[in-house]
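A single protein chain has been removed from this complex, and every other one stays in its place.
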Amino acid sequence: MSGIGMEKALEIADRVEAFVREVIVPYERDPRIEVHGHGPSEELIMEMRDKARAAGVMTPHILPDGNHLSQRETAVVLIRSGLSPLGPLACNTMAPDEGNMYLLGKVGSPEQKQRFLKQLVSGEARSAFFMTEPASDGGAGSDPSMMQTTCHPDGNHWVINGRKAFITGAQGARVGIVMAKSTEGACMFLVDLPNPAIRIERVLDTIDSSMPGGHAVVAIDNLRVPADQMLGASGEGFQYAQVRLSPARLSHCMRWLGGAIRSQEIATAYACKRHAFGKPLVDHEGVGFMLAENLIDIRQAELMIDWCAGVLDTGSLGTAESSMAKVAVSEALMRIADKCVQVMGGTGVSGDTIVEQIFREVRAFRIYDGPTEVHKWSMAKKIKRDFAKANP
Amino acid sequence: MSGIGMEKALEIADRVEAFVREVIVPYERDPRIEVHGHGPSEELIMEMRDKARAAGVMTPHILPDGNHLSQRETAVVLIRSGLSPLGPLACNTMAPDEGNMYLLGKVGSPEQKQRFLKQLVSGEARSAFFMTEPASDGGAGSDPSMMQTTCHPDGNHWVINGRKAFITGAQGARVGIVMAKSTEGACMFLVDLPNPAIRIERVLDTIDSSMPGGHAVVAIDNLRVPADQMLGASGEGFQYAQVRLSPARLSHCMRWLGGAIRSQEIATAYACKRHAFGKPLVDHEGVGFMLAENLIDIRQAELMIDWCAGVLDTGSLGTAESSMAKVAVSEALMRIADKCVQVMGGTGVSGDTIVEQIFREVRAFRIYDGPTEVHKWSMAKKIKRDFAKANP
Amino acid sequence: MSGIGMEKALEIADRVEAFVREVIVPYERDPRIEVHGHGPSEELIMEMRDKARAAGVMTPHILPDGNHLSQRETAVVLIRSGLSPLGPLACNTMAPDEGNMYLLGKVGSPEQKQRFLKQLVSGEARSAFFMTEPASDGGAGSDPSMMQTTCHPDGNHWVINGRKAFITGAQGARVGIVMAKSTEGACMFLVDLPNPAIRIERVLDTIDSSMPGGHAVVAIDNLRVPADQMLGASGEGFQYAQVRLSPARLSHCMRWLGGAIRSQEIATAYACKRHAFGKPLVDHEGVGFMLAENLIDIRQAELMIDWCAGVLDTGSLGTAESSMAKVAVSEALMRIADKCVQVMGGTGVSGDTIVEQIFREVRAFRIYDGPTEVHKWSMAKKIKRDFAKANP
Partner (left out) sequence: MSGIGMEKALEIADRVEAFVREVIVPYERDPRIEVHGHGPSEELIMEMRDKARAAGVMTPHILPDGNHLSQRETAVVLIRSGLSPLGPLACNTMAPDEGNMYLLGKVGSPEQKQRFLKQLVSGEARSAFFMTEPASDGGAGSDPSMMQTTCHPDGNHWVINGRKAFITGAQGARVGIVMAKSTEGACMFLVDLPNPAIRIERVLDTIDSSMPGGHAVVAIDNLRVPADQMLGASGEGFQYAQVRLSPARLSHCMRWLGGAIRSQEIATAYACKRHAFGKPLVDHEGVGFMLAENLIDIRQAELMIDWCAGVLDTGSLGTAESSMAKVAVSEALMRIADKCVQVMGGTGVSGDTIVEQIFREVRAFRIYDGPTEVHKWSMAKKIKRDFAKANP
């Protein structure tokens, strides 16, 4: 990927950071954020986006001509947008939209881009990606091969039936990408939302609080989609999912690294100001060491993201590399967030600072986009394959 | 402590377990529980307590004659009450009431017991313990020597002024034990609540959800308490706090171990039923090993609690032992809860099972009653003292 | 198991401890100990055993009438014998003899006991247990079902052929228990050593230093054993291995816990005496916390051993419990040993104290008698089985 050059990307990142710190952080305790999984209200999102537009930081990782920054450039921008859990929502660098825009940019037809992508890039609309399915149905959770949602052609339409679970942002989305299995393999469809054939059964209560519309369980009942709303070709769905996979996964790492950096700032300030047992907390090695370990983890997370982004920028799918990055970064962020909470004692587990929320978000992140164990499993498979190849 | 014999204690424990599983578990998704720190409503608590009384499991660790079970016996009962986060509230084995009843039983005058303790043991009233102070005031958080709330005699009364923070259950409590410093040292006072001189400034939003009334920040403004409501003698407050300390700390371990056991049950069932990548989750070593590690951690937590309880039952204050138990158990429970969440993937971070809440509660527990680091600090001091004593 | 009562066991333990500290510790830097796996020389062992006999602590866990202490009583004695890595060798509480004596006591015929067991209990002879096989042969390492050594009857003898690996103490042993597969299943044989048909191919260089004779790779070539030297019945070998399994496994935990306790003593003294950056090391939380964590781990290891021993004392095979204890204790001892090394800095990685050796021994212990992962694997299988049983 060509990109715009790291220097320009850093300029964008600086503007994003200033906007998030000055304009968005004050929204963090806004009552329009529902704590237990359902996220900020649409009204709040749109209010923040108006301010992002005014500040020139709306969708900052996509250029006016539709080109994306390179992944390494995207990293420096998205990390900064994540300094507040609300930042990515405000700046339109949030999941699942970021990944959906990326996918549409890569695979969508000109007409599809005009109709679906444009309103996403402008931040007027949000989108959802209907892939994962309910565990209780024996459907595709972390294992997409178990997909049970079906599609079959019917005249100039496709008819889709099934159930989907953990569909982030479905509630409130205006654009949907729906994945289903035809006789030829997996397919993807673009749909307008809301749609009477796509019924939100319920929105899950979850430990995290920043996802717009939360995570929904959805029933798809005889959804009819015109054939020209198929994204790409029939049977190629898993390949498109692969295209979306690594960048989307890595963008999670970027955003939440921003959150971890913010937590560390808050915990550091707390430890330097508050005294216990005769000296500032930071002078207690038990506290100072935790902050030191966090510095190392933050640095390593940055390096892993930059490394993986560089691999993607060569044009590689980077599936193995993004698995490694996802495991390393999500586990590191958990350690960081956990230590920040611990440094701050009672304040750390209270909503008085954003540290408590970031801890909860990062806990979820260790599962979202593939639990750590699934990635280790696929890495172990690859280790075996690589050994067999090298030792025939 | 004499107790009633382990066999009888186990009978009580069995009854408590049956009650919690059959009657209380169904309340877990009751909308009268507020998620972000404020806990179940008074109405819900009293409804559950009526059922506990009917089932003969109200305050099951205190005998009708006022005697307590021994600590080892208490353990088997309180662990079972903790199988639901609501269980201890229903059965009146919850903090801070359990510790407050213990303290009143040990130090209270007959009149004080009649007036304050009786309504607590019957479960009609709840209580709060006003010790910790706001970090922002430079007050006593984990370090009680920093206490800034003062009391001074004024005729036949004492007048108390100060601010308290993280006062669990203050909202809704009818009995308060207030700690303050006189010229002679720390004092404790029994007060009726609510009281216009004890103003709840705010109830914190916290990561946990099971504490009745949440954790409050409280301003005490010229609170006048009749001298006969002083608990014990003036200047002895820290010694009484010591009496309360270890049993209360250990009772946290007991209750939350119950929660961890429950989480493990749920995660085990999930792992045995749900399939991914061609076999039941439990057949994946990445999952099965986590459950195996949890079994070990659960066993060790039980053993540490039993050991520390045995020390307390000899009449020892058990300060060092309860520090060790608190660190070992709270950190073990965190590992257990975290792994249960991880085993269950997306379901683990959702409110669909109680596992998600138990994870949040246990996170807070690593800080409540002294963060891990404070206990390690005091253990290290003791290691040094013991070495100096043995090598004069 | 009846045993002699814990009070008497503690008296024995006190004598063992005094002997080990006063008489055996000075031998620790004896040049007759070869560092890289081969252990102390026979001469050194016999010299120490003479002193153990004189002190009345030879084979202290077996009574003159041949009865063993109960497992809980054995624990208090063996832990103390382990205060020096040489202690178990001196007192004859070492692996593999301890387990071999246990097995012979349970399964041996009176004649077999007279001929083979007696010289072991008196400490005159050492023994070896020929079960595990070389990885390179595809034989039985951690998975005994892969056993490739065979035995077949030939007149009044059995003829045994195969290769064995990691046979601790084979070099220098006078008694061997050899395991092989007949058409009826696994068999065990008692043999006099050395024996020309049992050729020690080599003794491994290993990270540990305390095993007498090290760990050997052995070729068994047409070994002829009279039929009355079969231990128990043909085909029952795995059942006898089960009888030996849990107590032997647990006795490893006991002995090495002693080593960990000793390491903690040495590291504590070092941390209390040595200064850095302006104060005693122990006053640095980074050091004091490690010692505090060790105290907890030591306590938990003691409790796990006592618990598992109690299960064995009920007559249970305790296979699952000893797996749990082995994992918990060996991993805890590794943490302890590692932290003791770290506390002592450069001195910690030098042979100036026994801490360095104990670290190496404990590293091996995480693999000996089943690596941690094999135990977790079998625990996970049991979790699944137990769930299926409870939820038919």
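Each chain carries a letter (A, B and C) given by its place in the written order, and its residues are counted from 1.
Note that a residue touches a chain if its C-beta (ideal position, glycine included) is under 8 Å from a C-beta of that chain, and two chains touch if they have at least 3 such contacts.
From a predicted model like this one, the values you see are computed outputs, not experimental measurements.
Note on the undisplayed chain: of the listed residues A:A18, A:A54, A:A227 or A:A269, the one touching it is A:A269. Contact with the undisplayed chain is limited, among C:M6, C:V159, C:I207 or C:L317, to C:I207.
Only one residue in the set A:L44, A:L190 or A:M324 touches the chain that does not appear here, and it is A:M324.
Note that of A:I24, A:L291 or A:L312, the residue touching the chain absent from this view is A:L291. Taking the whole complex into account, subunit B touches the unshown chain at residues 284-286, 289.
The missing chain lies against subunit C, touching residues 35-37, 132, 135, 138, 141-143, 146, 165-166, 204-208, 215, 270, 274-277, 284, 286-287, 338, 341-342, 345-352, 356, 359-360, 363-364, 366-368, 371-374, 376-377. Subunit A residues in contact with the hidden partner, per the touch definition given at the top, are 268-269, 272, 280, 282-283, 285, 287-289, 291-293, 295-296, 299-300, 303-304, 307, 324, 327-328, 373, 375-377, 379-381, 383-384, 387-388, 391.
As a working rule, only the chains that are shown with their structure count from here on.
Chain centres here are C-alpha means, and the one lying farthest from subunit C is A.
Centre to centre, using the average C-alpha position, subunit A and subunit B are separated by 37 Å. In this assembly, the C-alpha centroid of subunit B lies 42 Å from the C-alpha centroid of subunit C.
In subunit B, the positions touching at least two other chains are 287, 373, 376-377.
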